[in-house]
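Just one protein chain is left out here, and the rest sit where they should.
Chain lettering (A, B and C) follows the sequence in which the chains are written, and residue indices restart at 1 in each chain.
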């Protein structure tokens, strides 16, 4: 508590509304599967994949964080209105340059002002 | 106070150390000159252009913020070590998706744990 | 740009609406005038003094920061609704413990989602 909501494979879910609910809140880590040690490596955290989330003043994605295992690398605060504002929907998307030095396991979290904390699956990056 | 340090054109500066000091602390806004209203538009804030900044534990770029005129759109906190850590240098770089609805004037700020707040020149974006 | 709005002495202002506008957005630093070096010292940043600010979803105080001269000590992000929410008003108030080692000059900033950045007068703290 706070509850950490986790992504579930929406292909296994029947109800359209539930697919939408899970997908639009879930952060996804997008990056190459391998990185060169010591060089800048782009990691994108995008909230939602097939669905998008409201950017209403009282209901929006207000932040994302990026962890390598238990180490926080970076986080972003997103203000309501940055994705179009009242009545609009979007996919909060932030790309961070990070420098990895050994094999990494990246996890993202997102925070919805109405529906709390959501956590991505871990993404492995081979670093050499 | 806090002092807002502003970018100066380093071509007008003679001393190499001063060019480096100004450039490595200054945030730059990188984006297309025009955007489509209501669509996601990528804005990159990169700290430093020709020079890079230490990522030492006691001396690093700990955050960037992005404004459209006086409105904050987003900000990011960057933890020491995310760009290689002690002894390494890098260019803190964060890309935000934003949705603009009319002509915009984007300004970035960066924060160095030793040398304070730095502000970019404004970048105009034509939105149609 | 972004414009840094600064506190003006509201006793010098005639119009009630302007007094309210300036006061309710201005952060004030509240602390003892002297501190013991190396010991925890409480510094409160309170937004507004005689007036209070809406906590509406689309119009609230979303953050405060505390600087000692040009050095950021701490900042806080305040989510809409934390001060009562839609239709309510309040004074965003955050107290940080800081440890000072020599004479300090404390400055606070606050950020309103509609009216931008506001900066307090500096408060001197004698440290011995």
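Quick note on the criterion: contacts are C-beta pairs under 8 Å (C-beta built on N, C-alpha and C of every residue); 3 or more make two chains touch, one makes a residue touch a chain.
Model, not experiment: these values are computed from the prediction.
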> Hey, which of B:29, B:43 or B:79 is the one touching the hidden chain?
Replying inline: B:79
> What residue numbers in chain A mark contact with the hidden partner chain?
Replying inline: 1-4, 62, 67, 69-72, 105, 107, 111, 113, 115-117, 119, 122
> Mind pulling the chain C residues that touch the left-out chain?
Replying inline: 38, 40, 44, 55, 71-79, 81-85, 88, 90-99, 101
>> To test your reading of the contact rule: which positions on chain B touch the chain that is missing from view?
In response: 56-58, 62, 77, 79-81, 86, 113
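In this section, only the chains that are shown with their structure count from here on.
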> In whole angstrom, how far does the Cα centroid of chain A sit from the Cα centroid of chain C?
Replying inline: 31
> Counting only residues that touch at least 2 other chains, which ones in chain B make the list?
Replying inline: 71-72
